[in-house]
Each structure stands twice: as C-alpha cells, then as structure tokens.
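Omission of a single protein chain aside, the complex is shown with its protein chains in their original locations.
A and B are the chain letters, set down in written order, and residue numbers restart from 1 in every chain.
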Amino acid sequence: MSTQSKGTLLDVDDLRVTFPTRTGLIEAVRGVSFSLGRERLGIVGESGSGKSQTGRAIMGLTPPQARISANKLAFDGIDLLAASPRERRALRGKRIAMILQDPKYSLDPVMSIGRQIVETLRTHEKVGKAEARDRALAMLEAVQIRDPARVFDLHPHEVSGGMGQRAMIAMMLIAGPEMMIADEPTSALDVTVQLDVLGILDRLVSERGMGLIFISHDLRLVSSFCDRVIVMYAGKVVEQLKASELGRAQHPYTRGLLNCMPRIGFERHPLPVLDRKPEWAA
Amino acid sequence: MSAETIQSRRDWLLSERPASRMQARLGRAYVAWRRFSANRLAFLGLLIIIALLVVAALAGVLAPYSPTFGDLKGSRLLAPSAEHWFGTDDLGRDILSRILYGSRWTLYVVILVAIIAAPIGLLVGTVAGYAGGWIDAILMRITDIFLAFPKLILALAFVAALGPGIENAVLAIAITSWPPYARIARAETLTVRNSDYIKAVQLMGASPFRIVLRHIMPLCISSLIIRVTLDMAGIILTAAGLGFLGLGAQPPLPEWGTMIASGRRFVLDQWWVAGAPGFAILIVSLGFNLLGDGLRDALDPRSGDQ
C-alpha cells in the first residue's frame, strides 16, 4: 500500500456523462459529486438513474462515443480525465478493480479460472509462474472456495453462479487494488448465496482497507451492507446519507423507494407507490 | 410542400403514440428507411437497381438498334464509336442495344429465382426448426444433400436433364439456391422457438401452423431478404455462367452471360464484345451487394429499437 492510509481515495466533482443519439444528446449522468475514503459507499437507484454509468466513468469503461466531463475526477491525486489510456490501463486491475453483475459474461469462457487469475496477476506484477500459482490458490481460498486446487483447473461454465462470482472477486483482488467498484455483484445470485458473497466481500474490504463502491438497485441490501449511501435519480444525486440513518431519509424519492417494497410482517394493501415528481429530475 | 408540413409529417411518422395500425406500420417503415438512406453506399446500390428496372422497362425506347438483327455487311466487330457506343459484335449487332434488352433477362432470372427459392427455403427452414425431431432430421438431410454439391455443377446437371433454355436455367438455379435459405430460416427459428413470446402464443392455444406462419416467419423474413439480395449477384453470375457454357439462354437471346460466351473468341482483339456485358454484370452485382449490405443494417431484427 503506497499512499496515505486515511483521507480521500477518490474525488468526484460535477461528473457528467453524455451520449449522442440520433435524436440528440442524452445525459446519463448530470453533475454527480462525491468522495470516497477507505469505506463502503453504496450508490442506489433504479434503472436509468445513471448509477452504472457513474461507476463505468470512474473505471474508464464508458463507450467511446460518450463524452465525459468533470470539474474533478481524481483517484489518489491522479487526474483520471487527463491520464493517458495507458496510464488508465495500468490503474485498472492494479489499483482499481471492478466486479460486474454476471460472472458468466465477465470471465473468459475458454480459459480455466486459475489461469485467468494467474494472468491477471502477472500482467500487473513481475512474479514467477510457481509463485503466481500459489498466490492464486491462496486467493481462491480467501474467497472461501473449499477445494481451490480443483476449481483452479475448471472453466467458468463448469461452476455455479455463486462460485463464479467468488472466482471473479478472487481475480479482481489478486493484484491488491485499493479501490473496488462492484456493479450489482450479487443480483444474479440466489438470496442465500448472495449473503455468502457479500460476507466475503465485506471481510476482504475491511481486512485490506480498501475503498468500495457498491452499486445496486436494492436500497435495503445496500443500507445493510454499506457505511454511506448515495441515492441517484435521473442522473443526479438526490440524497446522501449514512446507511444507519436511512430511516430518517428526507427526500421523497428515497422514502418512496423504501416504502414501496413489500416487507414480511407489514401488511399494506395496496402497496404505496412512488409518485414521481418532475422537479426531482430538474 | 412547406417545411412545416414536412416537419409535421415526420412527427406523425415518428410518433411514440401512434393512433392507428397504419401509422404504427408506416412509422416503423420510415425508421428503417431513415437508417437505410443514411448509408450512402446502400443508397448507391438502390439507385443502380432502380436504374436496372427503368432500363428493363424502357429498353424498347432507349435502345438505338435492334438487339437481334445486325448489319452483317458493314458493321461487324466495330470498335466503340459515336454510332455504336459499345461497339458491335461478330453478327454486326449493336452491343449497347443488346445489353439494354439483356437487362430484362437478368431481371427475369433474378426475380423468378427469388420468388421460387426464397419461399421454399423459408417454409422448409421454419417448419424444420419449429417441429424439431424427425421432421427436422428429414428436411435438413434433404437440404444437406442439395448443399453437398457445388451450385453450378448441380445446376448443370439439372439443365442437362431438363434441356438448355433460360426457363430451365431459372428452375435449375432456384432448385440449387434454396438450401442456404432453409438453413438461415431454421437457425433463426431455433433462436426464437424457445422464447417466452412464442411460449405465450402457445399458451393462447394457437396451432403450430399458425405459430410458424404468423409469428415465426415474420421474424425470419428480414434476414432472408438480406441474404437473397446478397445472393442476387451470385444468381446473376450463375445464370451468366450457364449462358456462357451454352446451357442457359440460347442465341440470339441477348442474355449477358451468353453474350460473353460468344465474345470470348475475340476477347484479345475486340475486347468490347465480351467486356461490355461483363461490365454490366459487374455493376448490377455490385448494386445488389451494396443494397443487401444496407438492408442488413436497416432491417436487422436485433437492432429493432429506434
């Protein structure tokens, strides 16, 4: 770990992502600002809220036709918008990692899981083959895969969704990143597996002192997992609050979102629905 | 028409809330047209094909000479000049006139083959794909048998059996060109047959026949149109090839392939006799290819959105 142990890891000020389309410009992200320390930050919103595009913009994975602008988009003092593609590539994987929703699409289907982890490690660090293999096995063990040596040689299609997502986390954490962006990392998983994976993620993040951005549509899940929550609507941040204070949310959107989900033991027929106000998006 | 009415018409076509079946359909066609016309090369292809249609329709008016009778005495194998733009052939016929009339035969071949081969392929492919099991196995093995022979050889065999002539050439080409369409239609059917929207129609109690005809075929048609358009060039070339081998159109019919065949003997000294129809085939093939590429972008079902 190089830099300061405390303080800001990521600084985002007035981030905007714009897509040109046939019918004009579409602003997916419209002036998002936040900062991230070594903490768990949740970004919550519904589809089209710009939460995923925010994560992608930080990661540098925005499609080439989109325009990104920001007053500041800095990771550990490095201006990400001014960085060359090569510098960003070096950051990606080594110091910033990302986990996507479905491991089936983000793992290479024709390469064994173990080899993918080894390759990732060896692109970022100069290590020998034997050492890389040992570290990959250790990493697989760290994500609570019971038989690492066997899983090492399996291909992605041969493992279950939960196992695949664990392998994905192992691959992302092998180079020891300081920040991780997880975009709906557990949405494709069964509820019980979901909690296992979150438990692993939680332990690794706190053990290694990483900063985590957890992007999800599930307000309840995010608030039980993260320290701080950002609520996004129509490309903007409508509310930022501590996860523990979610019950005291001020914005009608946040409250509506919390209210409209059925809960065991709270009989409400019909369910309260969200009355979207145009001024929220203004 | 003022700019305002054009604008309001465009808004009507692109409306997110069409008020009638007609408007919805026209709107969809308009979106496809906009996507198509934005592609300049495809537009060029379309212009070539339209030009071909116009030429075929007006060949009688446009052609300066008769396509079948020439002046054997004074105008054999003349080089291109003001009187004969593309020169004359060994029988003293004006090559330009022959090419203009020949466009009719090209269109005749292309259209007939498309009308015969595409529906056969569509039917075989969708039925095989949807039914599965032994129906699929039988239909696809038949398709494989046809696919196993090189197209020209198979067409040759058919023409040899049926006798030379342009109608038989068309039939032979049609018989040899449906298998790829059946394969495409089947592949397309396999991707949609297990989709929820087909399941939903099954749950309405629709018969298999109705599902194939009304729900699966419309989805296969656009990829088939694209493929047929791209194949047009190949069909023209096969027809020309049969003509060249003396098994397609028979002299004195001004079919382009036959013209190349008869010009072959003078190709070194009087290059225009074979060169002019060759050039015509090249241009029309190019036109169909460009058009097909453009249609692929415009009609691709996977880019069904806006």
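Criterion: contacts are C-beta pairs under 8 Å (C-beta built on N, C-alpha and C of every residue); 3 or more make two chains touch, one makes a residue touch a chain.
Here, contacts and distances are computed from a predicted model.
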Omitted chain per UniProt, picking from "ABC transporter ATP-binding protein", "Multitransmembrane protein", "ATP synthase subunit b" or "Cytochrome C oxidase subunit IV family protein", is "ABC transporter ATP-binding protein"
Contact set of subunit B toward the excluded chain (per top definition): 16-21, 23-24, 28, 195-197, 199-206, 210, 214-215, 218-219, 301, 304-306
Please identify, in ascending order, the residues of subunit A that touch the omitted chain? 46-47, 161, 190-195, 198-199, 202-203, 206, 217-221, 223-225, 256-257, 260-265, 267, 269-274, 276
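As a working rule, only the chains that are shown with their structure count from here on.
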Express in whole angstrom the distance between the two chain centres, defined as the mean CA positions of subunit A and subunit B. 51
